[in-house]
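Following: one structure in structure tokens, then a few remarks.
As you look at this complex, bear in mind that one protein chain is not there, while each of the others sits in place.
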Amino acid sequence: MSTARTDAEVRVVVWNEGVHEERNHPEWIRDIYPAGLHGAIAEGLSEHLPQARVRTATLASTPDHGLTEEVLADTDVLLWWGHAAHEQVDDAVVERVHRHVLGGMGFIGLHSAHYSKVFTRLMGTTCSLAWRNEGERELVWATDPSHPIARGVANPVVIEKQEMYGEPFGIPNPDEVVFLSTFAGGEVFRSGVTYRRGQGRVFYFSPGDQEYPVYHHPEVRKVLANGVLWAHQPGLERLTGDELGCTNPPRRF
Amino acid sequence: MSTARTDAEVRVVVWNEGVHEERNHPEWIRDIYPAGLHGAIAEGLSEHLPQARVRTATLASTPDHGLTEEVLADTDVLLWWGHAAHEQVDDAVVERVHRHVLGGMGFIGLHSAHYSKVFTRLMGTTCSLAWRNEGERELVWATDPSHPIARGVANPVVIEKQEMYGEPFGIPNPDEVVFLSTFAGGEVFRSGVTYRRGQGRVFYFSPGDQEYPVYHHPEVRKVLANGVLWAHQPGLERLTGDELGCTNPPRRF
Amino acid sequence: MSTARTDAEVRVVVWNEGVHEERNHPEWIRDIYPAGLHGAIAEGLSEHLPQARVRTATLASTPDHGLTEEVLADTDVLLWWGHAAHEQVDDAVVERVHRHVLGGMGFIGLHSAHYSKVFTRLMGTTCSLAWRNEGERELVWATDPSHPIARGVANPVVIEKQEMYGEPFGIPNPDEVVFLSTFAGGEVFRSGVTYRRGQGRVFYFSPGDQEYPVYHHPEVRKVLANGVLWAHQPGLERLTGDELGCTNPPRRF
Partner (left out) sequence: MSTARTDAEVRVVVWNEGVHEERNHPEWIRDIYPAGLHGAIAEGLSEHLPQARVRTATLASTPDHGLTEEVLADTDVLLWWGHAAHEQVDDAVVERVHRHVLGGMGFIGLHSAHYSKVFTRLMGTTCSLAWRNEGERELVWATDPSHPIARGVANPVVIEKQEMYGEPFGIPNPDEVVFLSTFAGGEVFRSGVTYRRGQGRVFYFSPGDQEYPVYHHPEVRKVLANGVLWAHQPGLERLTGDELGCTNPPRRF
């Protein structure tokens, strides 16, 4: 018996386009991510959430990149990694994912997913940013270490080599800024932000890249596990498309 | 010389789909809106902002529903009324308007424009609501009468007959809730809300319908004029599409 | 085993000044609240949260109005009802409660507690409002029925007789507006709002008055029980005063 949220019934899908892995780009990607970026992310979640059901899917998964209506209806939290192939994601799938988020599915956008079709659609803005890939040290600071996503995480998280993502970040004013990152080159980035969109909870977390082993970092894994528990809303009645539309109630009072 | 904002250089476009007028639907629409909904809205703005340049355009305007790149680049604030023909608005025009808002053009969504392509794209959510059209009295209350959009406006604004729009309203948490409306039937609605999106300021204001002479209401006209001045950002350098993208700065520090 | 939050370990204190009860004001207060306002509130919480530990205290409780350091350190969520005797609450107790909220204790302000020393201190604003006591019908609408505090609650909650509280409500822009109330007289009020303050979660809920049996209303009781679970943060490490101060870390990077 516990009053804290647990992982007992969390149903997770880690989606990765999987294109960098196919192209062996960078050349060392299979050295650091032998099971793909999605494999490393899923492994980290399973470490922290041993009872959760964690599945993966990629752009090449069939049908529908692995994101059918049935799969999404059976998913509490979807994590999304994409970079080189945003445009190849089918618009009907984007529409479906978007609808499920508004209906209550949690969504975690990872790193270059800032430019994914789903995330930009949820935000309604450019989601553009400044970037520089020189393997700089990133420090990830919590503005509120007691936030459920930051709890139990080192403050700061030290990532020895990362791509720099910097401000201005073209997003709507977040509901919460959980993490702020600084880089060796002096830049700053709102690296962990949350939004409520419809019934769904959205978390964007920028650390993580195909060139660096960031998804093996124990503290990054802890953040993502916390994010999954935060985005999961046990007991929520998920809505489908029709129920998300307008209603025309009679006068009652 | 004054330190307050004035209307001297505000360039406004009032866009209306104009379909109800064409269809004479309702039958009395030409009685209450002889110059169309856009005509009445533009008239009200010109009353309050005599030096502003107020133009109108409709779905039938050519080319591009009257919203070419040249027109938008020459517009400080765009007001949008639509209801029956959201789907007929060309996606390329929607894309263009969206880009100009993110680049700094003000946008005011009116009444049933909650479901317009531009507004839902800016919001990223369903924008659905409850509605009932029985000509109920609407009272529009300011949560903060000193807000620039509410200043000098009766509190409440009393609208004798209106369509009811009620919660839940499927929008992101607004930056500001300026107005809350109650209806004779007891419902409530966040009827005046603001957002910052990119460099642009967005205001949604729900009073106004093709069946009722709401856009002749002096207080509603005052709100819209205030809204135009609020959404206008004199001195702002408007960005175009390219400048809204990612940047790749060298290391400087 | 469930992943939802439960009441198993929630330690609650319902605080009520208890002055109206002492004065028999109104004359019928003992008819509707034989165990005091605090008694009715506590009863409702225990109905919904049978495993929670619910205690009560009043202005007359000794020492320190029942709110010693030991009691607060042993409290997860404090509910506060006050009206006639805000000024009689000892400033040292206010300071203590404020510190515990910032350290992570949940706080629920009820009705006329909008003017309590603790609530106004947490808000930093006037917290003033419009009021009229004519026993009007209040309808309490959820802006988002899936919010944890609104979940499972009738929408709207219908309260046959209540004091009217209306806008403008002099509070900071809330993190979330969970409920909006309308009154028979047409007024509107942000009747359920949430804030994060320090590590603590704050919920203000306006329905409830010494003249009406609102705290016996089943839906109001459900809201308060939901509010307690929402304000409770299982697993949070509570901070004490010293830990809330500035730190002077050495350079590490």
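For reference, chains read A, B and C in written order, and residue numbers begin at 1 within each chain.
Rule of thumb we're sticking to: a contact is a pair of C-beta atoms (placed from the backbone, for glycine too) under 8 Å apart; a residue touches a chain by one contact, two chains touch by 3 or more.
Since we're looking at a predicted model, the values are computed, not measured.
A.B. asks: Relative to the complete complex, which of the depicted chains are touched by the chain excluded from display?
C.D. replies: When the full complex is considered, the omitted chain touches A, B, C.
A.B. asks: Considering the whole complex, which of B:V13, B:A57 or B:L139 touches the chain not shown?
C.D. replies: B:L139
A.B. asks: Going by the contact rule already stated, which one of C:P50, C:P63 or C:G185 would touch the omitted chain in the full complex?
C.D. replies: C:G185
A.B. asks: From the list A:V12, A:V97 or A:A142, pick the residue that touches the absent chain.
C.D. replies: A:A142
A.B. asks: Check the options C:Q88, C:T126 or C:T240 and report the residue that touches the missing chain.
C.D. replies: Of the listed residues, the one touching the omitted chain is C:T126.
A.B. asks: Touching the missing chain, which residues of chain B?
C.D. replies: Per the touch rule, chain B residues meeting the hidden chain are 1-10, 104, 137, 139, 144, 146, 151, 158, 175, 196, 199, 232-237, 253.
A.B. asks: Tell me where the left-out chain touches chain C, residue by residue.
C.D. replies: 102, 115, 121-126, 128-132, 134, 136, 166, 170, 172-173, 175, 185-186, 195-198, 244-253
A.B. asks: Residues of chain A in contact with the chain that isn't shown?
C.D. replies: Per the touch rule, chain A residues meeting the hidden chain are 137, 139, 141-145, 156, 166-169, 173, 176-177, 180-183, 186-188, 190.
Everything below uses one rule, namely that only the chains that are shown with their structure count from here on.
A.B. asks: Please report how many Å separate the Cα centroid of chain A from that of chain B, as a whole number.
C.D. replies: 33
A.B. asks: So which bits of chain C are touching at least two other chains?
C.D. replies: 139, 144, in rising order.
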